[in-house]
Each structure stands twice: as C-alpha cells, then as structure tokens.
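Only one protein chain is missing from this complex, and each of the others stays in its spot.
Should a chain be cited, it is by its letter among A and B, assigned in written order, with residues numbered from 1 in that chain.
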C-alpha cells in the first residue's frame, strides 16, 4: 500500500513539452483513474510513475521515498499493459513467476504464490500453456496475475481493457473493482473512456494537454465540474454548451463576464406540463434516438443545437418543442472556460432562442 | 473452372434436340476436348520441368554405380545391372577424405557458432539502442553486405599470409566469423518486437542481459534457424574460399577434395567422379528433402525482405 506524490512534474520529448508542472497526490489504497483524450499525457504520467519514462523535472514520491533514481524493477510497482506484453516464449507459469525468480524468491514459495494467484484469477488449468493458445480474456488474466503475484505497493494499469470485446470488458471491469477491494492496494488506471473511468474509479483525474483539469470523486466531477473541459468530457451525451456570444435578451447577474452557459441533457425538460423557472428554449427536433428506457433528442434552436435526454417517457412525436432548464441546473463558465459560481439570471423565466430572441 | 461448368452444361441442353442446341453442343464438346488437352499439356509440362531438374541427379547416381565401359553405352542404361559400390571406395581413397570431411564440419560449424555469437549482440544493439555513431557503424554492415568475397580475395589472401593464417582452419573461419546478412535479418526481427515486452520485463526486475537471453533471443528463434540453415549450406558448399586460401591439405575441405578426384583418377573416369560428387551432395539433398519448406524460406527470405 502506498501513497504516490507527484511534485512539479514536467516532461519534454525533444522540443515538445508534453507535461508541465503537474502536481498530484494519489491516495493510499485508492482506485485512481487518469482519464483524458489521447495525447493528453495520461499514459506518460503513468509510465513516469512506473519508471519506464524519466521525467524531465520534478519529483516522484512513493510513500516516504523519492523514487527519481530508482529503476523500474525496484519501485515495487507492477503494471498491466494495453497489449498484455506477455512473454510469448514462456508458459503461463513462466510468465507469472519470472518476476519472482528475478527477485530470488525460493522455489517452494514461488510455487505456492503462483498456485494461489492462478486460483484467484481462474488460470489454474492453463498454467502449462503458452499465452498464444489463450483467449483475449485469459491473456488479460495472465497479465493481471503476473502483476499481482509480486504483491506490489502500486498497481498500474494502462488501458488494460481496450483490446477486449464489449461484453468481456464489462465483466472484467467488475472483476477489477472486486480485485481492488480485496487487495486494498493503490490502483492507478489509465483510460480514454470516461464511462470506464466513472464506473471504476473512486478518484478521477481528468487530464487535457498535459495538465490536470480536475481531480475529484466521480459524483463531484459530474455534478460540480471545475471547467468547461471536464463538463464536456464527463457524461453521455456531453453537457450542452450555449455560447454567450451572439445571444441577446439574457440578463445574467454575475461578478465576472460569462462566456458560456451549460446544462446536462438529462436536466432539460421536454414540453414541461407546468411552468418551470429557468431557461426556456424553443426549437425543432432533428433526430430521435430511442434506447428503450431513455430517449435522446437532438434539437436545433436559435441558440444552437443541443441534446435532451428523457427517462421512461414515450417518444415525443411533435417536431417543434419547448425545452426548459431549471435555474439550479444551469452552469456558468467564463470566456476562458473556468467555472463561475454564484451567477444567476435576473428575470424569473427567460426565453432564449425561439420566438423572442 | 468456368469453362468446365459450361462444358457440363452443354450436352444436357443438347438433349432437347433443337438445332440451336446442336451447334451449342458441338461447341461445348470442343471446349471439353480443349480443356482435357490443356490439362494434359499442363501435366506434361510439369513433368518435363521436374525431369529437367531431377534427371541430372538421377544420372549422377546411375553413373556412380557403373563400370567405366558401362558409362559409354548408348542408349544409356538408367539402372546398372550390377551396381559397382566399389566406385565410392575408390573415390574416397583418392585423397584424405576423412580429413576433408572433418575439416568441412569443423569449419562450417565454427563459422556458424561464431556468427551466432557476433550477430546476436550486434543486431540487438543496432535494433534497440540509440548510440552516437550507430548510423556510421551500421553503414559498415551495409557496405559489407554488398561486397562479395570474390571481390576481395586477393588482398585478404595477402592479409592472411601476413598473419600466418594461410592453410589453417582459422584462416578459413575468421573472415566469416560475423555475417552482415545475419545482422541485417536479425535486426529487423528484433525491431518488430514490441517495447511493452521489454518494459514488462524491466518491471519484473530482469537485468538487461536476462531480457536479451531469456526473452528477446527466444522470440527471434525462427529467424535464427533460417539464418543457420543458410549459413551452414553456404559454407559447406563453398569451393572458392578454401581453394584460394590453401596451398596444402591441412585445412582443405570436401569440395576441394571432390574437385581433385579428376586430377588423381584422370579425365574420363566419370563413374568415380560422380561417386565422389554424391558424397558431397547427398547430405545436403537429404537435409533439403527433410526441411524443404524451411530451407526455401531461408534462401528466398533474402529476396523479399
């Protein structure tokens, strides 16, 4: 078990700065997920923690040791790779015990550890097979077992589920969550899939362009995004954003200039049957996506195109609709994308887009 | 395939008996005949091809079992009535053949082992490490790959003579103790291995030499086997280099011994010459028939890199 501390980390490849002044604390025993679009620096960050990449500046601490000059094998870190990186010339057993052998663990102890771990991940019948003869899911388990058997302080997983099909991915997700509970070790997990991040992590670090956008619990991220990027990155469909440029008739009370207003598709009320205090938009339905329990509408209004998601309601047949968003479900952002707290609308009900504007 | 289908169609329609179909059936019949003729011609062509390449070897075997007068009989007898096995004994006794054979084995095997020892680390370094001057050093490999040994035998002869290495095994081995072709092949193979695998091994606390020996080398084993076959056959067969670099029997190899039978037995003793020839060819042909696929791959790979 370990706490990881990144202090002022930066990384440059040749002339290109990938990460600049990154500070992060990964809590002991947490399941921390680094999430962001590809090229945001999440994998690089992870690889620096593992020691596979050397940071250009800053310090990495695992517990009370600065590991800047510790080689990867000595950091007590285990990693599961995207393509598993199993040794194709060794059997499953050979793969799992290779790290133990290199540490000089005696044979009988090794056998016991391999036996225990292979039972946990359900590999016992395959120990003498070569990885090439296993299915994708089984290979994934070998990779997990190989990492787990070393009883590392930190468990690092780099997009481990991206090569599995959708069904297996869901199953492995649950298994990983259970595994984390059982081991209680610090897990650091990298993914570009926000759904995966939300469903697995107890701590999520949203990254973009080499900088941390927000690090919080999943619910906090969803309900209280710190900026436009996080707001749009978390949630499906993404938060609707209305650009205040070119919008008239909205009178907003705020200390700072407001650049954007946002609301979540699931908070938009389609043709409300009673008056709602908040933002009201008129528009035409462009597309309807029916997923059974929920329906997603794409609506075009003068304020732009946005999505509305409804639950357990019949599909709306009309083309022209009114959408209302209650005051307390509106998010305000500055022109730089930073969140503005304490802003609100002057009038009680405002109609933007549609008829009035 | 298409033609065959149509050919089957034809006669059935003809049964309907209309004049139109009558013409059709004639055409169809023609097609069937053409088809059969083509197939036969194809089969005959293939057979002829095999004969062109196999008959000389059969003739070699046949001659090697004849008496000298029998070799001059025409039309030829392909299977000698009384096989003269003594030809092989005679061929073997024209020179120190056991000595030649031992030399051939020692030289081809030593070359192979030394090549393995030198090309594996070199190709690994070229494939996996960034180091100053690697481009220049690799260009030496590429230039070597392009220089045939036929081009430089004269200066190498003078060099070996200065080192007092003429007529020694070492003199025949050392110039081939590494192989540019081998480095080229193996470097490609090492490059194709994913970085993740090495990283995984580093996290498993494996030392660099262990990563190379336990993980990387086993992964390129097929390429190593390919190269080994190539190298062994090439040096087992080599006539030029041992001929040029030796002036006495000390280090001479089988191909030299075989070529010398003619000088010992005199011109025209083809039966004994072919017997000797078979001693040289038989092992290679046997190996070839046992692992034809692998050997073809070994040689053709060169062309499709």
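Note that contacts are C-beta pairs under 8 Å (C-beta built on N, C-alpha and C of every residue); 3 or more make two chains touch, one makes a residue touch a chain.
Throughout what follows, contacts and distances are computed from a predicted model.
When the unshown chain is looked up in UniProt, the name that turns up among "tRNA threonylcarbamoyladenosine biosynthesis protein TsaE", "Spore germination protein KA", "ABC transporter permease" or "Cytochrome aa3 subunit 2" is "ABC transporter permease". Every shown chain touched by the omitted chain in the complete complex is listed here: B. The omitted chain makes contact with just one of the residues B:28, B:84, B:119 or B:201: B:119.
Although one chain is not drawn, its touching partners on subunit B can still be listed: residues 45-46, 49-50, 52-57, 59-60, 63, 71-72, 74-76, 117-119, 121-122, 124-126, 129, 131, 134, 137, 140-141, 143-144, 146-148, 150-159, 174-175, 177-178, 180, 183, 208, 233, 236-240, 243-244, 255, 258-259, 262, 270, 273-274, 277, 280-281, 284-285, 288-289, 292, 295-296, 299-300, 303-304.
Here is the rule we use: only the chains that are shown with their structure count from here on.
Those residues of subunit A whose C-beta lies close enough to touch subunit B in the complex are 50-52, 71-74, 77-79, 81-83, 85-89, 98-99, 102-103, 146, 150.
The touching residues of subunit B, when paired with subunit A in their complex, are 194, 196-197, 199-207, 210, 214-215, 218-219, 221.
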